[in-house]
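A single protein chain has been omitted; all remaining protein chains appear in their positions.
Per-chain residue numbering starts at 1, and chain names A, B and C are given in the order in which the chains are listed.
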Amino acid sequence: SESTALDDLIAAARQEPAITVYDSTGKIVEQAANFSARYGVQAEGVKSKAPHTLERIIREAQANNIQTDVAILADAPAAVAQLLDTGFAVNWFPADLAAMVDERYRDPLAIVMAPNVWTYNTALHNHCPIDNIWELTEPEWERRVALQDPLGKPSYVDWFNQMAQHGDEAMAAAFEARYGHPLPDTEESATAAWVKALAANAPLLTDSDSNAAEAVASPDQQDSFLGLTSTAKFRDNADGMKLGICEDLDPWLGWTYPSIGLIASGTQSPNAAKLFLYYLLTEEGIAPQAQDGKISTRSDISLPETEPSGIGALKAQLFDYSPSTAIDDWENRQDWQDLWMLNYRR
Amino acid sequence: MPTITLDAISKQYSRQATAVQNIDLHIKSGDFMCLLGPSGCGKTTMLRMIAGLEHLSQGRLFIGDQLMDSPADGCFVSPEKRGLGLVFQSYALWPHMTVEQNIEFGLRLRKLPERERRTRTGEVMDKLGIASYAKRYPSQLSGGQQQRVALARMMVLKPKVLLLDEPLSNLDASLRLEMRAELKRLHQAFDTTILFVTHDQWEAMTLATTIAVMSEGQLQQVGSPDDIYARPANRFVAEFIGNPPINQIAADSTLGSRLNSQPDTHMLGIRPEDIHLTQAATPYALPAKVQGIMPTGGSWVLDLETEGQCLQLSTQIRPQVQAGEHTFCQIQPEHLHLFNTDGHRLENTRYGQARIIRNNVSTTTYMHAV
Amino acid sequence: MPTITLDAISKQYSRQATAVQNIDLHIKSGDFMCLLGPSGCGKTTMLRMIAGLEHLSQGRLFIGDQLMDSPADGCFVSPEKRGLGLVFQSYALWPHMTVEQNIEFGLRLRKLPERERRTRTGEVMDKLGIASYAKRYPSQLSGGQQQRVALARMMVLKPKVLLLDEPLSNLDASLRLEMRAELKRLHQAFDTTILFVTHDQWEAMTLATTIAVMSEGQLQQVGSPDDIYARPANRFVAEFIGNPPINQIAADSTLGSRLNSQPDTHMLGIRPEDIHLTQAATPYALPAKVQGIMPTGGSWVLDLETEGQCLQLSTQIRPQVQAGEHTFCQIQPEHLHLFNTDGHRLENTRYGQARIIRNNVSTTTYMHAV
């Protein structure tokens, strides 16, 4: 029955007008082309950042002139708060994949999880110079941690919130492991304490992932920096960059952030849209993104061997995002930003 | 042939600046009218209103029978539809076009075939002596050349009504003569109605069929050149026209009361050429002292003192007196111009209409030395 | 007091456009020199070169003893350091300043105290009759008012050298007289050296101490007004000055050979006022037919035909003949102007230097009707 459901979907999709898919990665162009080739259903992929796509879908829905049929959004909280909760878009999960996709990834549907990892320079160190995340807040690393501006990159503050929600004990434990005494409970949460301390340690903020990676691992770099970058940056190691993952960092060596797949409520091609989401959940469909170390939410799809960072093997050490509590992230986003803003010093 | 009728028109630039006030004027078709008046009296403003470049503040303006502008009726015909020509005091050449293009522009608008455009442009450029600059831009021309281009631009169109704002001011004597002849030819050949502003009284007197004298935005007098000179409507006209200027004698001065007994007279005027020297005390003779003698080219101007009053006398007969000498001068009562307290002309009734109507020639005699 | 010396100066705007060619001229200190010449002959260019606004293409220019501009020596003194005044033909008023500010500008530059600035500005505005527009912007003025502001701007500075480019062209007769008097006063009171461009020959003749006549960028003659009129250096000057223009008779025509026997003569000139009518055949009398009579204001111009040649005669005595009548005219040989094939004046040797030197007055007699 599995395959009949899929066949029906394909048949229905073929009757429908072509669809347009927006994603914040440029790979979508290739994926859409592959999709069309595979199913004979016309799809066009467009790269567009999450805020732009959100704006577009909202306006299209308000004007009832739908041009964007499917959106893959790398801003889960906003997607939930501004599209799903408002009804501008709907969530859809292919029931026949229930076995392979963890429950928490289903509503909203997360397509891939993009890992962000703590990195060091492999030319200057043999292994990661720290082994506890709290070390980042210590004087030794003052002005030597490079990461993207959390205020310009909402996934970072969402990560803070997720940690506070789902991983605060681990953070507190890591503190105790490092300093031998429990965190004084003057803080709201261990995560908050860590965020404050990190902000106060004058990290180097960058406007892009590449700049953070460069600060850490440029080939001629002489100073030791630690950085937070996406695994996609490890591709540059082929060109001489010296990025290495901080393996065995306590409590996590990094975290993941989802891309949410949505279907515009008013689409003329609901089946094609569904089919496209389905396709992204296949090994073939997600392959272009898997190259960058983005992990499919389907447990049975693993990263290719050629993936340069080797994160596939370290999946367990990643703090995993729970899309199902995304709305909480949305509601606390501003508070985390304020916390960061008030404590950041440089 | 269009006539132009101004019906009580006024123009205020701002609350303080009234340029033209309540003017009634009728310009007959085929007229060659000259606007005369001191600098800043509103001549340019008048022309601009007729052309439609300035809106009336009050009054009505007709060209032919058609109402062109009337604030009361809310009527206004835009300049491009009035079909008249205007040569700007400041030329207003188009800086981005060559001389030829400047001149040709109007013909192009009228969609004349290329051949005819060429010949007409060529003709007018030849006539005005600017053919050799055809390809230059206005900024590469001398002042006089620019002025001729401005003139050419209008003349080439042979408009039915031509308004000219001091079109010859930057031209030398001989060119001026030629241009004047050209204008006259245009006027006659095409029966053009011409309204002309000039500062040259001689030009006004010889060219115009009618002269309108303005002052401070008001019309002072309209008439033939002769009329204006011989019967100035008021003190302003009398003073403004003529050189040396008319002598003015207060009616209640000793001299004034001797000369005049007409009631209401406030001021007497006598043109310098109407005073004659005599050797003896004839009926109207007055004892006079010669203060100075100035030769002014074929004529002489004498400064006299009579009964405490300074008078200028001009004559074409070499005076037989010396400065400082005592002599007699004679003023014919019928030559007196009488003005009342408002400065308006009074008919010189006491002496009847005895005044000999001067011919054009003698009128202009005293103009040319301006 | 500065003299101005032009030493073989030339100005080429472009390869084709030579505005001024090889001019030598010396303007004495305290001179009141008038530049006369047809439109486009290079007058403005000359003034601009003297002022330093245009670079010489060739030659040298001195003011006083100081070399001001010389392409050969690579020397050039910029206009602001030459300390002279120039009234532009096109006024060049600053549109963003009021009349008062325009006039005051030069005084401000000279850092005069406020009080003095005020009084001097006020004075000159009063004199030129523009005091009531002090607060207006140039665009709100009439043409003549603008011209007066331009004049005022220079006069207020009382410069040692004043260059004037047709400064009175837009003024009416009486204002013009006043302005002229004002200029004369300035010239005398401050011993200003004035170089003046005008198209008005009468103005030139009565105002100037020296006249320079130009044509097509070349200097034709420099001399006193009298000289220029009585002894024109070449045919151009003879033709250009005088109204009605000089009569020209080819030396090899019947009439020409009768009047003249001097060798090398190519052309004879006789001024209209030097031809006289006689009733009978006196020694120099020629039979003539009167073609037409034109009264031109106190004088008369007659068209005569003599020996197949048309001559114009002008007289101040009312002619006793009618058009169409036959009469005689008389030309005194010593009144003849002789020109060779190149158009240069030949001394009238045959009749000696018998010519009576005319005084200034009689010279100008024939100017004023221009």
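Just so we're on the same page, contacts are C-beta pairs under 8 Å (C-beta built on N, C-alpha and C of every residue); 3 or more make two chains touch, one makes a residue touch a chain.
Assume contacts and distances are computed from a predicted model.
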The chain not rendered here carries, per UniProt and among "Iron ABC transporter permease", "Phosphoribosylformylglycinamidine synthase subunit PurS", "NADH-quinone oxidoreductase subunit H" or "Stage 0 sporulation protein KC", the name "Iron ABC transporter permease"
One chain isn't displayed here. Which of the visible ones does it touch? A, B, C
Residue of B:M33, B:I63, B:L93 or B:A288 touching the missing chain in the full complex: B:L93
Chain not shown: contacting residue from A:Q221, A:T282 or A:S324: A:Q221
Option from C:L53, C:A250 or C:V321 whose C-beta touches the chain left out: C:L53
Based on the whole complex, identify which of A:D75, A:D168, A:E307 or A:D320 touches the chain you can't see. A:D75
Absent-chain interface as seen on chain C, which is shown: 48, 51-55, 76, 78-81, 83-86, 88-96, 105-106, 109-110, 137, 139-140, 153, 157
Name every residue on chain A in touch with the hidden partner chain. 20, 24-27, 29-30, 44-52, 54-56, 58-60, 62-65, 67, 75, 78, 81-82, 85-86, 143-144, 146, 149, 151-154, 157, 204-207, 210-211, 214-216, 218-223, 225, 232-233, 235-236, 239-241, 288, 291, 330-331, 333-334, 337-338, 341-342, 344-346
Residue list for chain B contacting the dropped chain reads 51-53, 55, 71, 74, 76, 78-80, 83-86, 88, 90-97, 105-106, 109-110, 137-141, 143, 146, 153-154, 157
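Convention: only the chains that are shown with their structure count from here on.
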Draw the chains as dots and join the ones that touch; what shape do you get: line, ring, star, complete or other? other
Intercentroid distance (Cα basis), chain B paired with chain A, Å: 90
Quick one: chain B and chain C, Cα centre-to-centre, how many Å? 25
Can you name the residues of chain C that touch chain B in the complex? 13, 17, 36-40, 43-44, 89-90, 129, 140-145, 147-148, 165-166, 169-177, 199-202, 239-240, 243, 245, 295-299, 316, 361-362, 364-370
